[in-house]
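Only a single protein chain was left out; the remaining protein chains are all shown in position.
Labels for the chains are A, B and C, by order of writing; each one numbers its residues from 1.
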Amino acid sequence: MDFNDNREEAALRARVRAWIAENAAEYEGLPPAKTPEEYVARQRGWQKKKYGGGYAGITWPKKFGGQGRAPMEAIIFSQEESRSAAPTGLYDIGLGMCIPTVFTHGSPDVIQRFVRRALEGDEIWCQLFSEPSAGSDLAGIRAKAVRDGTDWIVNGQKVWTTNAHLCDYGIIITRTDAGAPKHKGLTMFIVDMHAEGVECRPLKQMSGASDFNEVFFDDVRIPDAWRLGAEGEGWQVALTTLMNERLAVGGKPRNSPDWSMLMRVAAITETARGPAVHQADVRERIAQAYINDRGVALTQQRALSALSQGKTPGPEQSIAKLVVARQMQEISRFALDLSESAGFLTGEDGSDLARLQDSYFWAAGLRIAGGTDEILRNIIAERVLGLPGDLRPPKDTPFNEVQPL
Amino acid sequence: MDFNDNREEAALRARVRAWIAENAAEYEGLPPAKTPEEYVARQRGWQKKKYGGGYAGITWPKKFGGQGRAPMEAIIFSQEESRSAAPTGLYDIGLGMCIPTVFTHGSPDVIQRFVRRALEGDEIWCQLFSEPSAGSDLAGIRAKAVRDGTDWIVNGQKVWTTNAHLCDYGIIITRTDAGAPKHKGLTMFIVDMHAEGVECRPLKQMSGASDFNEVFFDDVRIPDAWRLGAEGEGWQVALTTLMNERLAVGGKPRNSPDWSMLMRVAAITETARGPAVHQADVRERIAQAYINDRGVALTQQRALSALSQGKTPGPEQSIAKLVVARQMQEISRFALDLSESAGFLTGEDGSDLARLQDSYFWAAGLRIAGGTDEILRNIIAERVLGLPGDLRPPKDTPFNEVQPL
Amino acid sequence: MNFDFSEEARELQAQARRFFDAEAGPDAARRILNDEERAFDTEMWSGIVDLGLTALRVPEVHGGLGLGAEEICLISEEAGRSLAPVPLMSTLLFTEALLVAGTPQQHERWLPGIADGSVIGCFGWGEGRSQLPTAMPDTRMAKGGLVGMKVPVADAPIAHVAALTVAGDDGPRLYLVDLAQDAAAVERVDVLDLVRLHGRIALDGARAEPMGGTSAFSDFLDKAAVLTSFEAIGTQDAAMTMAVTYARERVAFGQRIGRYQAVKHKAADMYVKQQLAVAHAMHGAWAFAADAPELRQAAAAARTASLDALTFTAEENVQIHGGIGFTWESDCQFYYRRARALSAGLGSRGFWSERLVRALEQRNAETA
Partner (left out) sequence: MNFDFSEEARELQAQARRFFDAEAGPDAARRILNDEERAFDTEMWSGIVDLGLTALRVPEVHGGLGLGAEEICLISEEAGRSLAPVPLMSTLLFTEALLVAGTPQQHERWLPGIADGSVIGCFGWGEGRSQLPTAMPDTRMAKGGLVGMKVPVADAPIAHVAALTVAGDDGPRLYLVDLAQDAAAVERVDVLDLVRLHGRIALDGARAEPMGGTSAFSDFLDKAAVLTSFEAIGTQDAAMTMAVTYARERVAFGQRIGRYQAVKHKAADMYVKQQLAVAHAMHGAWAFAADAPELRQAAAAARTASLDALTFTAEENVQIHGGIGFTWESDCQFYYRRARALSAGLGSRGFWSERLVRALEQRNAETA
């Protein structure tokens, strides 16, 4: 066992670190971008540098413009990148989920048209899957695509689309045959987000912030050449995308409260029995938080180790979001409770209390996003432990004849 | 609101108390019975006194030998009885569950033959429902009864039968038509526990104690006249019995650990941060225990009040066992943990630690007996909150063709 | 025995409920949410006053109905259920402070206005830092008046008069402060609850009159705990109903999600926690009405159990709703936020569970 890099890893890390230090220097100490344009420009600038330096698409096949290298190299790059001031995030969904779907299921022309431009940062992508009535049950898609000559006409609504308003293209899953069984009548397309009939609206969360969009499609035209996979095979295509999502879903959101923050808040808080940090119940929560936070981080180390050894990580990874989201809600509420009525006052941005308040709201969403607590437990029990699936209504009923039970 | 008796209740209570004081005096200070015979003799003696005094079958209709009085009177009697040294328990299942089933579903002859003798204490009854493969899913009964002239021949096995070895008669549910759907092929009978082919074996629990029996039936003959309800109607008959069980299932087992016991143990226990009773986590558990224990007791007061007002208690009652069993396991484990390795040593009967150890085992069974935690939650959600039932396989498949999914 | 509310009290509750069902609820809350000023609903307030809800506890001699604790507990439950964006709970708490600790002169001065709805009261103990309701406040008598700061105080921006905790010799005690004076400056503050108005009261030598000592304050705190427990139960019941209704209708994977045990058992747990809270709150109502020595422990248990039920239900209501529950447009946020308000309003569950154990120890010591 060894937590340190091996020789090759260390050499790579040194190289990467030097490159990042040189290239990301210009972003240090910058204030947050003031406009969406400035935000996009920074992100695009950095993506282009990565492309130029040979650090874009590190694990992608060379024929798609990638570097064809091992996952560990991508991980080391991203670890170092996240320690720097480099502006990242805008390309994560496009390059992490959309484009791999494009190069797995798209025609050679489509690959030629889209992949390299995305990798170079020229075009930004989003993923258009969730709908108001297709959340956990993603195959319940209702957005319709109807064939019209060599085009398709799309109508419907998508939700929870990250950065839709900044994107150039998206991958969209639609129902093309309502008479087929639920999972059989779906088809995936590339859609031009600037096309006529596409409207993005910010989706306001209960916290008041808007981190996502709703996207409405009103007679939007898509050429059949932009279809990904065969007609009616959209569900299989979506599974490719989602597999990449599972790998991408990380652990704890950066800056979310952890055991040390609870310890800090408890140190300055009085209870009826003296300082909070001396109280056994508070200490118990700190211990629990450490076990959860650090346990998830160590579990991720196990997965990285497997990657580093050229193995496929085991199913351990699947526990991360389940543990993290719940923990975030518990610890935020507990710390806010400790702070009594002070934890109820808002408006002091940047304070520990403000972070706890944000987390208390954010955690409620994190318990739902990317697989609810309940769906994740099902996945763990069924895929890892081999328990049978929930009893479900027959799968072969035509979608438009399904009677909810 | 008033926790005290109203005038009539107070008068009744005074009368009852005086009667019990006089009649139960002989049991005061008695050591536990040394033999089953002695145990039965004491219980029978007390039941006969109650019968003589007009305190047996208080709420039963007069035509069955009861007193035809209000539930509140039975409650007041049983409250006073439980405060006395009177030996009770052996007749609870027979008079609480079996005989009400007999007088609801038995023929006049059968009622004539059995009801009064049971009430007088001459014959002791048990309930033979559960089987190894019919627990939560009680309708999964496999014990078979086959018609033979005016008799039925019973074969099969029952489990979790309380006091079977001391009983004279039982009510038994059997499958009489395996070709009918699961709930339709059942029939209920009275069975003579002394008949040839009936064998009772003590069923040892994981604690090592044996509080129940297994009962094996090997070609046991039952006259058709002892059938309760129509052939194939056994499930409806069983529901009568179970309805009575729900009313009978009380709260916390007597002497099980509560908040005050935890407080007592914590007062003599040191932790790394001083006396346990000063520790916030221990105090939190004490508070939780009080909320659960007292909350259940107060909930039962609500039900009693409803009875006392002549109303039917609401569904509040259904929470009692769910809360109590869980709480017992938690508090026992927590207190044993607090006692560190001393809580692991056994053999000191009667000590707080020994009671906690017993409870830790008993609670694991209580979470299962009379409806598991999971079944109770289903019942609350479906019957109280009106949520739909679990999706189940079709109910009309013949029992012997059911393929488990 | 009769461990239930009287028919009369239940009838009054039903009346209030009909009113709130028609006038209040999430839609009324959303109107306030969408109003930058968070102005309270004066029309609804008139209706409440007309119903006599502010007059309930006021003795008849002061123009009220002179009713007991039972009625006011059930009205608190309805106020909680309805999310009513009016200063009803604040005024009820202020009224109880007056009844527990006020002088005859104070009664004479303020109770008639409460009864006729012209006076809005409030109660404040927090001072903007992490602090317990029974901790010694910084606010004290100096410069011939009160000096200090109280924040957050529910409904302070619209209240005429406040009961505030002030440093006494051996703990906090209550002072009555007429807010119509320059030395008691009130401004609105932002809090997690976006419907109920909160304010900061800056006291700079404000004229104030004592209302009882520390032990009277403690009695008031227990009675306030009983009332806010009923309020919390009402809010919890509304959130539970919202969750259950959605679980009965929403379909995923071809079946209503209420069929899934994960959802169903969550709902059952909401109910179990609710029923425990109700039992303790009723015990509290009885102890309040009977002036029983159990009040301290009953109030603490009621408050702890009701906060547990409300917190769990508010959080899992969002979870049962899934993505939609996490949006601004969903009503889930009202309960999620109100759960924080109720916790912050009178000390969190940790404070009350500790108070409960102290009360149990006290009783143990007395009976030993």
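Convention: contacts are C-beta pairs under 8 Å (C-beta built on N, C-alpha and C of every residue); 3 or more make two chains touch, one makes a residue touch a chain.
All figures in this text were calculated on a predicted structure; none of them were measured in a lab.
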Chain not shown, its touching partners among those shown: A, B, C
Given that one chain is not shown, which residue among B:43, B:299 or B:329 touches it? B:329
Looking at the whole complex, which of B:83, B:204 or B:311 touches the chain that is not displayed? B:204
Can you list, in ascending order, the chain C residues touching the missing chain? 260-262, 265
Given the full complex, what residues of chain B touch the hidden partner chain? 130, 132-133, 135-137, 140, 159-160, 182, 203-206, 208, 268-273, 281, 329, 333, 336-347, 357, 360-361, 364-365, 367-369, 372-374, 377, 390, 392-393, 402, 404-405
Footprint of the hidden chain on chain A, which residues? 1-6, 9, 259-260, 263, 280, 283-284, 286-288, 290-292, 294-296, 298-299, 301-302, 304-306, 308-309, 316, 319, 322-323, 374, 376-378, 380-382, 384-391
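We adopt the following convention: only the chains that are shown with their structure count from here on.
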So how far apart, in whole Å, are chain A and chain C when each is placed at the average of its C-alpha atoms? 40
Between chain B and chain A, distance of the C-alpha-averaged centres to the nearest whole Å: 53
Residues of chain A touching 2+ other chains? 271, 273, 281, 390, 392-393, 405
Specify, in ascending order, the residues of chain C that touch 2 or more different other chains. 255-256, 259, 263, 350, 354
